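These notes are about the structure you will find just below.
A single protein chain has been omitted from the complex, and every remaining protein chain is retained in its original position.
So, subunit A:
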Amino acid sequence: MALTDPGRYITSGGQLSNCLARPPRSHFLSLIHRHTFSRCTTQPEFNRATGCFVIDEAAASTSTTPPLTRKRKLDTTTTSAPPTSATAGAEPVRKASKTKQKQVEQVEAALPATPQTLVSDKPMDSDDEVNSVISSDEFGGDADSSVGDVEDFGADDSDVDFDDLPEHDNFETQEKDLKPRKKAFEVDHKVYSPEDIQRQQDDQVAEVSTLLEQPHEDTAILLRYARWNKEKLIEQYMDGQEEVLDKAGLGQDVQKSPPRIETIDGFMCDICCEDGPGLQSLAMKCGHRFCVDCYRQYLDQKIRGEGEAARIKCPGDGCNRVVDAKSLDLLVRTDLTDRYHQLLMRTYVDDKENLKWCPSPNCVYAIECGVKKRDLTRIVPTVQCDCKHSFCFGCTLADHQPCPCALVKLWLKKCADDSETANWISANTKECPKCHSTIEKNGGCNHMTCRKCRNEFCWMCMGVWSEHGTSWYNCNRFEERSGIDARDTQARSRQSLERYLHYYNRYANHEQSARLDKDIFHKTEKKMTLLQSASNMSWIEVQFLEEASQALQRCRQILKWTYAFAYYLARNNETEIFEDNQKNLELAVEDLSEMFEKPTDQLSGLKVEMMDKTTFCNRRRIIVLDDTAKRLKDGVWEFNVDLNKPV
């Protein structure tokens, strides 16, 4: 067969072209009868590996009709035309498929094969096989849904799936699908202001309130109890209303009327033992009555002192009744209710798995993202807040693409702890054979005299020096097994240390360079003004410096983490591709960095070159991120640690 490995790509067009490229025409004919013809030619192919559409240009050029009409046209051809015309029509298709295959091969060279289950490499000779392959492919549902199941990182509330494959082959949507796609390393997210979050809560409360026929404040307590899982709450409520109310802290009503501040004759407060006439008091529906002062002090202590809000219980002993917002409003001043609502908002965001506060200091926004905890081994969900801070939704650390959270954690821990000190010791020192003091040989001959115990021994064989006789300074004694073993372990420690240092030095270097670049960034504006006056450039024209500076920082950030990532990467072919990408990005970044530091008078001459480099850097950055993210998603990377193991 002319085409190599026809089964590597499962995309529908490629699939069909495989069939077409093979000699037995009868298959092709049977195929025409069974299926619409349209899929094999101009239909832009969604390449799952690249996340974008590959358009078969050769085939597309043969067609000028829009896809929809073309489909119909081809349909009529296939149903009405005699076999001869169909076979004649197959020729260009076949050529087209070859060009397509070439494209695919090119893509394949840079990208991993997508995991696929349907196509085997052996030729398909029976109609049944063709049929089965086509049908499972054509209707897409099975194959795609199984993939979609695993790959569904989509936000619950968002309408865009993380991996939005054109599952139903809707030709009308072609225009839309041709738009530049979301890259594999990008993830859908939304930024919410505190007002948005409050509104979200209110909406949910209002919705559930009408359903459960409970007042708003009680519904809010119920929802907080159910951690804002509406469906679960409603289900539980329908199953056992009393039980849910009781557990949520709304049970055991002894009075029906809503709580209000009252003055009751003969009342004595159980907290302060006050019983004077005209003592104002309040009791929630549980009937436990306390004076307003005690209540206030109690609430103040809970809210301000303990930071409690969602589950402040009635002060009564063993009473489970939760203080509702309405009673609270009756009792305390606005500064405390503000704090109370702030705390409630915090618990709301904390309770929702798809919401997180932006970790940037003083930032008030929260981010919504649909990536679940269990997905974190296969995606690095980097989100950007409206305050411009970009961080990882999984671990809320600053952006650490392309390195998955688990590795980041491991790496930071490794850098912080002393685990490599031990390695250094075993790589560079030996123990005195007599007193076991640790000795580092820092020069000189092999005749060692331990400073502690005055033991004289040979550094090479660790044997007693006196036995060396005349072979001074040159140990030629027979290698004992133990000596070899000891040296092996030493070599291993040394290797492990060197490996770590290799990655750490580069990681640290980029971290430092990024910091320096940041300094430069602050000087950029000055530089830009300088350049503006030095040359005849306008403000707009010197913007390239800022862009270059931003590109530098972003790329360094990524490079930094690629080294942490690479440290944990097991060695295989994928690693080499990764390292190539990494190298390319690094070279581009260093070039740009060098240009960036040039004196101002030379900068205007470098403008075009710098702009090119900036674009190039950004492109290389996207390649590294996209490629890494895709393989992470497909589970292609092999790590020398277990990502699922908690640190």
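In this text, a residue touches a chain if its C-beta (ideal position, glycine included) is under 8 Å from a C-beta of that chain, and two chains touch if they have at least 3 such contacts; residues count from 1.
Keep in mind that, in the parts below, contacts and distances are computed from a predicted model.
*Asks:* Between "Ubiquitin-conjugating enzyme E2 2", "Mitochondrial 28S ribosomal protein S22", "Signal recognition particle receptor subunit beta" or "M-phase phosphoprotein 6", choose the name on the UniProt record of the chain that's been left out.
*Replies:* "Ubiquitin-conjugating enzyme E2 2"
*Asks:* Write down which of A:192, A:298, A:348 or A:578 is the residue touching the left-out chain.
*Replies:* A:298
*Asks:* Check each of A:206, A:272 or A:435 against the chain that is not shown and name the one that touches it.
*Replies:* Looking across A:206, A:272 or A:435, the contact with the absent chain belongs to A:272.
*Asks:* Can you list, in ascending order, the subunit A residues touching the missing chain?
*Replies:* Where subunit A meets the chain not shown: residues 270-274, 288, 290, 293-294, 297-298, 301, 306, 315-319.
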